[in-house]
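Every protein chain except one is present and positioned as in the full complex.
Per-chain residue numbering starts at 1, and chain names A and B are given in the order in which the chains are listed.
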Amino acid sequence: MRHGRAFWLFVGPFAAGLLVFVYVPIGWSLVLSFFDARNTVTPTEFVGLRNYVDMLTDGPFLSSLGTFSVFAAFVVPLTFVLALALALLVNQISFMQAFFRSVFFLPTACSYVVASLVWKLSIFNGLRSGLANTVLGWFGADPVAWTVSTSPPWYWLVLVTLRLWLQLGFYMILFIAGLQRIPVVLYEAAALDGARSWQAFRFVTLPQLRTTSVAVLLLLLIGAYQAFDEFYNVLGTDRGYPPFARPPLIYLYYTALGSGGQDFGHGSAGAVILTLLIVGVTLLQGRAVRR
Amino acid sequence: MISRRRLLSLACASVLLAACGSNTGRGGNGQALKQWYHAYGEPGVRQAVERYAKAYTKTQVSVQWNPGDYDSKLATSLLSDGGPDVFESTPQISSVRAGQLVPLDDVFGDARSDFSDSILATHTVDGKIYGVPQAVDMQMLFYRKSFFSQAGVQPPSTVDELIDVSRRLTAGSVKGLFAGNDGGGGVLGGPALWSTGLDYVRDHQVGFDDPLAATAIGKLRELYTSGSLLLGAVKDWAEPDAFTQGLVAMQWTGLWAVPAVAKALGDDFGVLPFPSLGAGGSASVPVGAFGAMVNAKSKRIDEAKDFVRWLWIEKTDYQEDFNLGYGFHIPPRKSISERASKLTSGAAADAVKFVRDNAKASNPPDWTSVMRTAFNDAVSRVVRDGAPADAELRAAADVARDELKRLYG
Partner (left out) sequence: MKALRYLALSVAAVLFLVPFYLVVRNGLVSESEISATSWTFLPSSVRWENFAELFSDPAVPLVRSMLNSLVVAVLQTAGQLLLCSMAGYGLARIPYRYANVVFYFVVATLMIPAAVTFVPSFVVVSTLGWVSDLRGLVIPGLFSGFTAFLFRQYFLNFPRELEEAARIDGLGHWRTFWRVVVPNSRGFFAALGVIAFVTSWNQFLWPLVIAQDQDSWTVQVALSTFLTAQSINVHELFLAAAVSVTPLVIVFVAMQRYLVKGVTETGIKG
């Protein structure tokens, strides 16, 4: 009994908050997802699974999952490879190591909003005098309307490079930490066996980084799944958002809170679907790692 | 005995709670009426409306300025209890049906006949008026006279001429036309419809379910692919910067920009309506007026109405200042617009003429945001992605038809 009181003294405030701000919202939205809840959070019209059917047959929601897939297909492997490369480079040098590590890590201090500002209005604006277009100009190429053009969809270059700049340093740090946990004796043994440096990388570094790599991949995937900030700030305008390049959270934002009225029924159904998807992926990943 | 550390932790917790309890969002004073404006781009407007509010003696009024996506924000706040008491917008039939707006017919009194009928009509739903028009805004095409004469071209009078002229004025670092960073899909969709004689909605029916609409929107696609549009400018179409900096020969923007353009370019510019596509169509300018409206969820509807009556009916000097003191707008009241000397010469006078001859309602009450979003998305897909215009517009028409059915039965 005494333990019970002490336990709740420590855990109670947190548990209560978790209940109110995590479990109640999820439960409530589960309820809302079965109702026609336009412009109200206390709906009366039960519609069964209709919101789910709408979402899963509705082009925009499915295409938002497609947008996420395209985005993840670029961002995840690129970040993984480049962050690993930076980590290896930084880890191998001794002079100015701290300096380089800090420089690559520094963009983490920036918000997506600030990065979007630089990318949209300075580097990738459509003017001939934009930085990217100036560089193109050196090679005699015509200026490109980076954030406007949909064929070819240059905005992907804008969005992907932006995210790379912001997150590479973070993942580089994770890889460096992983690299430093590899026992030096393994490399010494490999050298004794006459392994070349790439062989050491292939047969020592990579296997030893397995845990880090799996964690990094999952984090990258979840990060891409939640992409919102840079899409909203680079492509959004004061008159709304263009009808393409809408990742899931952008789509939900405009469904549930956009100018088309607050549709909490569909918005909640979408949130439930996204939650189930991510829980599924996490469980699958957990099983894969355990194996 | 309470240890020091425990004391510290308790203090932390109480600071946290106290800070959380203090309400920062509501301006501290529960007594003030809340009035919302969207962010006008012209310098001085914000200070002006704050000055008006301060001059009101019966109740305290706090002005909130809302930069950004004002329509969404307003839509959200009208559903909650924390919304404004008084705000500016254009009434939509969907908001009226949802009971969000207070009818203001009794606010007008004798002044009703002083308001332009066509403007009042855009604030009227089912015979009741829901907004007191504040200022009439219109959009039009600005063109640089010297660029035209250098290139030896005439101001365009048809859509095809516009495309041709835009192409011929594109040279070096100068582009032919700037109509928004989305390539014109956002602001030119309506004018393109009107150029063929079609409209958004007509007699509670979808007005653009017609092969001609596909032709019209196809012209915007042609313009977009002509390579003569400025895309990705640092500031968007509502600001005249691209035009005044000489990055383009023509820009689609609004009457409000006339003072800034005149300051930068002197006489070296002219204005035009959006041209007609040909037979059956006509040149057009989108015209709309934000009106002062009262939130039906307000707990102080009568006070809010009194304030609206005071500012937008009685205080004609403020109304004149608001319309003409900063950017240019056309006063919605005949008695004020008649003596508005700033609107009698140059581009402003042309604009007034366009409003008289070519006006189309940019935000009619039965064109709701759901329909607008569907239409704009369709236009955007056609213009930017080259999606087939007929299929896209048919899909948008289906959405609009469902919505009209929901609203009118």
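We adopt the following convention: a residue touches a chain if its C-beta (ideal position, glycine included) is under 8 Å from a C-beta of that chain, and two chains touch if they have at least 3 such contacts.
Being a predicted model, the structure only gives us computed values, none of them experimental.
Engineer: Which one touches the absent chain: A:55, A:145 or A:256?
Structural biologist: Of the candidates A:55, A:145 or A:256, A:256 is in touch with the missing chain.
Engineer: Can you work out which residue in A:55, A:72, A:86 or A:204 touches the chain that's missing from view?
Structural biologist: For the chain that is not drawn, the touching residue is A:86.
Engineer: Which residue among A:69, A:111 or A:199 touches the omitted chain?
Structural biologist: Checking each option in A:69, A:111 or A:199, the one touching the absent chain turns out to be A:111.
Engineer: Which of A:73, A:103 or A:191 touches the chain that is not shown?
Structural biologist: For the chain that is not drawn, the touching residue is A:103.
Engineer: At which residues does subunit A meet the chain that is not included here?
Structural biologist: On the subunit A side, contact with the omitted chain comes from 3-4, 6-11, 13-15, 17-18, 20-26, 28-29, 32, 41, 86, 89-90, 92-93, 100, 102-123, 125, 127-131, 134, 165, 169-171, 173-174, 177-178, 211-212, 215-216, 218-219, 222, 225-226, 228-229, 232-233, 236-238, 249, 252-253, 256-257, 264, 267-268, 270-271, 274-275, 278-279, 282-283.
Engineer: Which residue numbers on subunit B touch the omitted chain?
Structural biologist: 3, 5-6, 9, 12-13, 16, 19-27, 39, 41, 46-47, 64-69, 73, 76-77, 80-82, 173, 233-236, 239, 241-242, 245-247
Just so we're on the same page, only the chains that are shown with their structure count from here on.
Engineer: Provide the C-alpha centroid distance between subunit A and subunit B, rounded to the nearest whole angstrom.
Structural biologist: Distance between chain centres, rounded to whole Å: 35 Å.
Engineer: Would you pull the subunit B residues touching subunit A in the complex into a rising list?
Structural biologist: 67-72, 75-76, 79, 94, 98, 173, 181-183, 186, 230-234, 236, 247, 369-370, 373, 376-377, 380-381, 384-386
Engineer: State the interface residues of subunit A toward subunit B in the complex, per the touch definition above.
Structural biologist: These residues of subunit A touch subunit B: 39-40, 121, 124-128, 130, 145-151, 236-240, 242-244, 257-262.
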